[in-house]
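Note that this complex is displayed minus one protein chain, with the remaining chains in position.
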Amino acid sequence: MSFLQHDVPLNWYLLLSAALFSLGVVGFLIKRNLITVFMSIELMLNAVNLSFVAFAYQWHAVKGQIFVFFVMMVAAAEAAVGLAIIIAVFRARATLAVDRINLMKL
Amino acid sequence: MTILPFILWSLLKVAVVTVVMLMGIAYTVLLERKLVGRIQNRWGPSRVGPFGLLQPLVDGAKSFLKEDLIPTAVYRPLYLLAPIISLGCALISIAVIPFGASMGPKGMDLFEISNLNVGLLVILAVTSVGVYGIALAGWSSNNKYSLLGALRSSAQLISYELALGLSLVGVVLRAGSLNLRDIVNQQATLGMATWNIFGGLQFIAFFIYLMAAFAETNRSPFDLPEAESELTGGYHTEYSSMKFAMFFMAEYGNMINVGCVATLLFLGGWTSPLGNLMGPFDNPIINAVLPIFWFVLKVFCFLCLYVWVRGTLPRLRYDQLMNFGWRFLLPLAMLNIVGTSLWLAYH
Partner (left out) sequence: MHLILFFLFAGLCLAGAINLLLQTHPINSALSLIVVMTSLAVLYLLLGAEFLAIAQIIVYAGAVMVLFTFVVMLLNAGREERTLGSRAGARVGFPAVAVLLAVLATVLLHAQGLTAAHLGAGLTDAKSGTNLDILSQVLFHELLLPFEVTSVLILIAILGAVALARADGSKTGGAEGTAEK
C-alpha cells in the first residue's frame, strides 16, 4: 500500500525531540511543585526516547529500540521510588513547594 | 489499495462494529437484569416488549431525557472528560478483536477492524488507560465518596493488571505470537481438545484471568470502587443522566471485551468446539457465519458466568482484595509461567 510509505524527513523527529527536551528543562526550572518537576524529568526522558527510536529507524538498528525499552523500565522504577519519596517528604513537611523543601534533613 | 477506499472501508467496518457493540452492551444489561432476577427468584424486566426485549431502548431513552446535573463544586473540564475516557477506552479494544475466520477479497479482512502483530498488547494498553476515566471522575467530583471510590479503583486496577498480564503470558508462550489470529489458529486443530484452557493446560491461567478480569471491570465480588452500601455510588456518585449512562455502558463494554479476550485466548476463538471433525461446508455463507456464531456463543456463556458470579458471591473486603491479588494471584501467575515454560522446553 503506497500511502503507507514513510515520507517524513528524520530531521523533523530530531527537532521535535530537541524541542520536547528543552521544554522539559524549562519545566524543571520554572515549576515549583515537586510532582510537576518530576513530571518534567519524565518529559525529558521521553524526548530522548524519541530520538533513540528515530535513529534506530534510520540505521535499522534494533538496539536503539531496546535502549528505549530499558529507559522505560528504569523510568518506571524511578517513578515508583520518586513518588514514594514525594509522599515521605509531604508527610514530613506538609508541602510540595520546592522552595520550602530547602533543608537537607526532613 | 489506494488511500480513499482504504479509509472508507475502515470507516464502514468501524461503524458497523461500533453499532453492534453498542447493541451488545444494551442487551448485556438486559441479560444481567433477567438472569439476576431469576437467581433472586423474580422475573426481571418483562413489561416492555415481548419478554422485556425492548427494555434497553427504553432505558436508553430514559437516561437521555433525564436532567443533566452538573454540581457546582466539581472541576468541570475533568468532570466532563472522565465519562468520555471511560466509554472511549471500553469501545476501542474491540478494534483489534477478530470475531471470525480471516476472509475477504484482496487482503480485506471482513471480520476484524485491524489485524495487528501486537493485538494482545493493544488490548492491555487500552485497559490500562481506562483507569483514568474512573480516577478522574472520582477526583473531579469533589466528593469524598467519589474520591475514595477512585482511589480504591486505581489501586485495584493497577494491582490486578499485573496478575492479568502475567496470566496471559502462558498463552503467548504457547502461541509464540502476540497476534490474536495466530493465537486462535494455534488452538484450532482439534476443537476443544486443543483449546488453551483444556489441551493447552492453561486452566490455572484461565482462573487467574477470570479473577483479574472481574477486578478490572469493577464487577462483583470485586466491585469495591462503587460499593453502594459504603460509598453510595463510588466514583460515579455525582454523575447523572447520559454521563452516568456512559460509565454504565463502559462497564458493560469492558465486560464484553474481557469476554472476547477470554474467548480468543482460552476458548479457541471463533473455531468450532468440534474442531475439524465438522469439516467446512459447501455453502460459503455458512462457512462465514458459523465462526461468528461460535464466537458470539462463547462470549455469551462468559457473560452469563459473569452475571452468575455477581448474583451469588458477596463482596470482598478491601484488604482481602489486595491480599488476594498480591499474595495469591500474582505468585500463582508466576508459577504458571514457569510451569508453562518448562513444559514447552521439555517438548
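In this document, chain identifiers A and B correspond to the written order of the chains, with residue numbering beginning at 1 in each.
Following the convention adopted for this analysis, a contact is a pair of C-beta atoms (placed from the backbone, for glycine too) under 8 Å apart; a residue touches a chain by one contact, two chains touch by 3 or more.
In this text, all values refer to a predicted model and were calculated from it rather than measured experimentally.
Asker: For the full complex, which residue in B:V17, B:A155, B:L231 or B:V307 touches the chain that was left out?
Answerer: Of all options in B:V17, B:A155, B:L231 or B:V307, contact with the hidden chain holds for B:A155.
Asker: Touching the hidden chain in the complete assembly: which of B:Y27, B:Y132, B:F300 or B:W343 does that?
Answerer: Looking across B:Y27, B:Y132, B:F300 or B:W343, the contact with the absent chain belongs to B:Y132.
Asker: Since one chain has been left out of the picture, which residues of subunit B touch it in the full complex?
Answerer: 3, 78, 116-118, 121-122, 124-125, 127-129, 131-132, 135-136, 138-139, 147, 150-151, 154-155, 157-158, 161, 178, 322, 326
Asker: Please identify, in ascending order, the residues of subunit A that touch the omitted chain?
Answerer: Subunit A touches the chain not shown through residues 3-8, 10-27, 29-33, 35-36, 38-40, 42-43, 46, 49-51, 53-63, 65-66, 68-70, 72-81, 83-88, 90-91, 96-99.
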